[in-house]
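Pasting a structure below so you can have a look.
Only one protein chain is missing; all other protein chains are in place.
The chains carry the letters A and B, assigned in the order they are written, with residues numbered from 1 in each.
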Amino acid sequence: MSTALRKIGLGGITGNRTALFISLGLMVLLLLVPTVLPGYQTLFRTILCFVALAYGWNIIGGYTGYVSFGNMVFFGLGTYCAALLSARGIDNLFADVGLAVVVNAAFAAVVGFPVLRLKGHYFGIATLGTALAVTDIVGNLDIFGGTGGLKVTQVDEAHFAIYYYAAWLVAAGAIAVTFLVARSKLGYAFVAIRENEDAAAVLGISATKYKIIAWAISAAIAGAAGAVYARGNGFVDPSIAFAEDFNVYPIVMTILGGTGTVAGPFVGALILSGVNETLGHTFLKLHSLFFGAVIVLVVLLLPRGLVWLIGLRGGVRTWIKSLQAYKA
Amino acid sequence: MHLLAQDLVNGILAGGILAVVALGFSLVWGIMNIINLAHGAFIMLGAFITWQLFTSFHVDPFLSLPVSFVVLFVLGYLIQRYLINWVARAPVLTTFLLTFGLSLLIVNIALLIWTGDTRGVTTAYSGSNFTVAGITVPWAKVYTLAAALVITGVMYMWLHRSKTGRAIRATSMDIGAAQLAGVRVAQIFAIVYGLGAGLAGVAGTLISLSYSLNPAMGQPFLIKGFVVCVLGGLGSVEGALVGGLAYGIVEAFASQIDLTIGTQHISGTGLQDAVALVVLLIVLMVRPTGIMGRATA
Partner (left out) sequence: MRISDIGMRFGGLWALSEVSFDVERGSVVGLIGPNGSGKTTLMNVISGVYKPTTGEVRYAGKRIADVPAYDVCHLGIARTFQIVKPFASLSTRENVAVGAMYGRNGAKRSTRASFERAQELLEIVGLARVADRPAAELTIPDRKRLEVAKALALDPDVLLLDEVMAGLNATEVEEALELLRDVNRRGVTLIVVEHLMKAIVSISTTIVVLAEGRKIAQGAPSEVLASPQVIEAYLGSRWVKRQEQLKEIEAQRAEAMRIQPPEATA
């Protein structure tokens, strides 16, 4: 079985198989939430949005190695897509997601064109700038309802679960897309760019083209998550749509779980959401502080993420050895 | 016409601070190839140290310049020596994320200590201006500009004359050759990062006189610092100065934008970050290596 899997490339850039199966299992379990734990529906719906966001980020940040601090822009635009459609009387989830996907992929391609010509971390700061800029702009323009925000039409109480399932579908879709990409030629192009952009060019990979593709996919996923979130939330305004959380959390989740793997974002999202919830009720102010600490610790001690740790043979000693690898 | 001149003056006054902001950022970027996302946080710390000294001990902001420099320098040195150095040979992504995490940590610790309330530093001379040819010039900003120019000048001299300064420049040109010449590169890196942090702290002190303070204040300056580096080129004092002044002027003119499209009212002051981004995109499309060279990998 494992040679067969190896032959189709699984276990290479897809990441640890065990972690993947566990994640898929948990995803299936999550389907039961509206029926078994209806009180936690909102919580898990938000978690699923984060899962989707994490997967979105993983494509550009994890696989392609281009850290983006601007993905929350896509999420925000996605929420506004749903809100604007709602304002015009169109209340169809498919339309919401469809519009969000198209708008964000296009936006990513357009902004990406000048910005993705930059290498590595130059791109990162540019995305940060984009994020701040867009937040400013949206907050100032009236068609977006300004700072007052926009209301989003929802179905009645009884059918609320539909928003949960929609979020689940988006998350599942994100996982599926990641899986397909990882196994395909596209995935290898992304990884090649991450490992050595110049060597990739020598082998025939147009870095700019593939970076834009990666970012567009990433944007589409984030946008879809945003659209669904807006419907589920019933209300959209700049502080919600462009909240710092939506920017930072997916990044931390993916790093914790394991960048450039299929199971990583899911594992990271679940763990951090769980911790966040437990802490959140007792230590309201410490969210970001905690996440900052997590980033620092993970980067220093566990740069390949938890999924790597799960698949590790040789236990503690190999881990300690790996820590020495990057020292100056 | 008169309005333009006022903008020009405002721009230059603001640009001085940006030059100092960019200088620290540019040194770390140019010499160590690290984009320090914690730079904004360091600026914020410098500003708050000044505020605290001012509020609790009535120390004049300009007198707290050395304090913020030293405190931030030490902090930066330690961070580089014991944290960043740990992953020195990892892919750049790793260090990038590390500085991001540090930024989060610092900002949130600051939130805990000082809460999210907006504060300001108001000295006896904060409100006073003088007028020249119909242009209003606030005294505080003039002092700030003067300080910024002095600091820039001192840095320039130090980098070009002192032994450590020359070692730093040698390292930025060719690490191997510098090592062969006896430069202890690891030590230099820690000093450079500390220097970057120290300069950020100093910038923060200067900023505290003209802008309001809160733990999240560093972010926009980080972005502007980045744009200035792209404009002015990396690792050079002259570049940071020219870039900073140029940017300051652009920003001042942009804040004059006051349009009404249909029922939509757009004001330039609220869109500062957007301005930064637009400038950046334009520069990158027109001249990918930045105006004074060396901005892209």
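One rule holds for everything that comes next: a residue touches a chain if its C-beta (ideal position, glycine included) is under 8 Å from a C-beta of that chain, and two chains touch if they have at least 3 such contacts.
These figures come from a predicted structure and were not determined experimentally.
A.B. asks: The chain left out here touches which displayed chains?
C.D. replies: Contacts of the unshown chain, counting the full complex: A.
A.B. asks: Which candidate, A:I205, A:A293 or A:L309, sits in contact with the chain we can't see?
C.D. replies: A:I205
A.B. asks: For the chain not shown, which residue from A:Y188, A:Y229 or A:F266 touches it across the whole complex?
C.D. replies: The single option touching the absent chain is A:Y188.
A.B. asks: Touch as defined at the start, partner being the missing chain; which of A:N92, A:N196, A:S239 or A:T318 qualifies?
C.D. replies: Touches the omitted chain: A:N196.
A.B. asks: Which residue numbers on subunit A touch the omitted chain?
C.D. replies: Residues of subunit A in contact with the hidden chain: 6-9, 12-13, 183-185, 188-189, 191-192, 195-196, 198-207.
Everything that follows uses one rule, which is that only the chains that are shown with their structure count from here on.
A.B. asks: For the complex, give me every residue of subunit B touching subunit A.
C.D. replies: By the definition above, subunit B touches subunit A via 35, 37, 83, 85-94, 96-98, 100-109, 111-112, 186, 219-220, 222-223, 226-227, 263-267, 270-274, 276-278, 280-281, 284-285, 288, 295-297.
A.B. asks: What part of subunit A is in contact with subunit B in the complex they form?
C.D. replies: The contact residues of subunit A facing subunit B are 65, 67, 69, 114-115, 117-122, 124-126, 128-130, 132-137, 139-143, 194, 248, 251, 255, 285-286, 288-289, 291-296, 299-300, 303, 325-328.
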